[in-house]
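Heads up, one of the protein chains got dropped from this complex, but the rest are sitting where they should.
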Amino acid sequence: MILLQAAVSGLLLGAVYALFSTGLTLIWGMMNFINFAHGEFVMLGMYAALLATWAGLGPAAFAPAAAAALFLLGAVVYFALIKHVMRGPMLAQILSTFGLALLLRYSSLFIFKSDFRTLPDSALSGTIHVLGLYVARAQLLAGAAAAVVALGMHVLLTRTGLGSRMLAVAEDRSAAMLMGIRPDRMQALAWGLSAASAGLAGALMAVAYPFSPVVGETFALTAFVVVTLGGFGSVPGAMIAGFLIGLVEALAAYLIGPVYKDIVVYALFVAVLWVRPQGLLGARAR
Amino acid sequence: MLLEAEAVGRSFQGFVALESASLTVAPGEIVGLIGPNGAGKSTFFNCVAGDIEPSRGRIRFDGTDVTRMPAEAHARIGIGRTFQVPAAFEDMTLVENVMVGGFLRHRQRGRARDRAMEMLRLTGLEAQAGHLARSLGTPGRKRLEIARVLATEPRLLLLDEALAGLTPTEIQQAIGLVRTIHGMGVTLVIVEHIMEVIMTLAQRVLVFNHGRAIAQGTPEAVIRDPQVVEAYLGHRRRRRDARP
Partner (left out) sequence: MKPGLGTAALWAALLIFPLAVAGLPSAPFLQDVGSTVVLTAISACAWNIIGGYAGQVSVGHSIFFGTGAYMSLAVFGLWQLPPVAGVPLGVAAAVLLALLIGAPTFRLQGHYFSMATIAVAELIRLTVGNWDLFGAAIGIQGPATPRSGWDLIYRSAVPYYYIDLGVLALVIATTAWMAGGRFGFYLRAIRSDERAARSLGVPVRRVKLLALMLSAAFTAVAGSLYALKVGFVNPESGLGILVSVQMIITAALGGAGTLYGPVLGSIILVPLQSASNSWLGGGGSGLTYILYGGIIMLLARFEPGGLLQFWRRGVPWLRRRLRGGRAADAA
């Protein structure tokens, strides 16, 4: 029974992983760009939620607030930095967001110190007894909300006009321009959405799990594993992989020990690179 | 036969870019590939060059099966290619660019350099040997690419719209260069949209449309083929006649 408990817990966290990983893979597929600061965006979402609760916002409001704040940050980062390094050498592209990650992480450490915090208790505390299992209400909410939003992103991309415009830019930038689509705007939008997904995921996690400025690095790695397993640029792939990694992590923690859960996930990453780099749903890896 | 491509096809996740095309090229020939955009000629070209692996069919070069060989192996056995959008090594000088090609056959830096300078002379770029590649305009970059691939001593050279975007004078010079290369014993397969070039240079033409090769023959015979006129040349003729 406890194994099942661990599995459910893992799936709920996996939903959150799925959410922020769809943001990362969206950018990757659209602009062939990996955001090395994505983990920090998640972390900032957690702190944005914290600040929102200090400002008096209730549980229903701080998650969207964090998402909105990160959306803005994503767009700003695009216009100030990404736009300019995108067409340059690989070194500049990778260093740009890597440097940003350092900046965000150490600034947050400077401001908030390294202590782990949680959001103040709210209506979301306590556990629910369902089907013989005890599930933390906050974890259930976080997982459910994450799954819904991730699905929403997929629908946005594949079934709306906006989504097809974004995908057109990914497909062929010049052709998209000829069709009257503004690539710059679409890419900034993608960055905003990507950051917002990370911020929202962070805010949802802050409800259920303790956080500190150092967690960004772990989330970034989790995101890398998920998007690789899911496949280059595949949002559905990232969603499935997110759940899988959450599950694997929880089972590893339960069966081997909490200390080893990250080791198992990273070892799985290396295995995927060796055996099936295109991931579950990826078309190409080259 | 230097090149034998049999029923080569390529699909991308269900989308059939090239259904089936066959071509044989004898040593010393100049063969042209023409057809509207999206007709499959670039896909076919890239399969022969080794950039893409065909989904169907076989390609043999001088008897060796090269269907599954990677691009670098193609270069080593003597197939060279240029790119539609010139791909110069921007931060390296012209001679350094060509040396990268030269190193394929000459391990030693000095010999690679000599070979590189020879190719730069051939393509008329000798004077700018020490300049950075990024300082060249498009015509210069195209010539640089040719010099660079020639340094690899190819037996078969694949030119991908090498004459696109050139002025009439430059086109005449380029035609002269291609003739010189041919005179050196290199077999050529060229993709071109400019009909004058095809008519002047190609001994044989393969016409693509909708992912298939629809006609093959001498340039004169092919222009008169009603299918070809319908698919491609008719359209081009109307546009050409419309220009002042």
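Think of it as A and B in the order they're written, each chain with its own count starting at 1.
Keep this in mind: contacts are C-beta pairs under 8 Å (C-beta built on N, C-alpha and C of every residue); 3 or more make two chains touch, one makes a residue touch a chain.
Model, not experiment: these values are computed from the prediction.
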Candidate in contact with the missing chain, chosen from B:51, B:118, B:196 or B:225: B:51
Identified contact with the non-displayed chain, of B:10, B:115 or B:148: B:148
Touch criterion as defined above, residue of A:51, A:68, A:81 or A:251 at the omitted chain: A:81
Touching the absent chain when the full complex is considered, from B:10, B:81, B:143 or B:212: B:81
Chain A residues touching the omitted chain (full complex): 28, 32, 34, 36, 81, 84-85, 88-96, 98-107, 109-110, 217, 220-221, 224-225, 228, 259-260, 262-263, 266-267, 269-270, 273-274, 277, 285-286
Chain B residues touching the omitted chain (full complex): 49, 51, 70-72, 74-76, 80-81, 83, 87-92, 96, 99-101, 103-104, 107, 109, 112, 131-132, 135, 148-149, 152
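Following the convention adopted for this analysis, only the chains that are shown with their structure count from here on.
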Gap in Å, rounded to a whole number, between the CA centres of chain B and chain A: 45
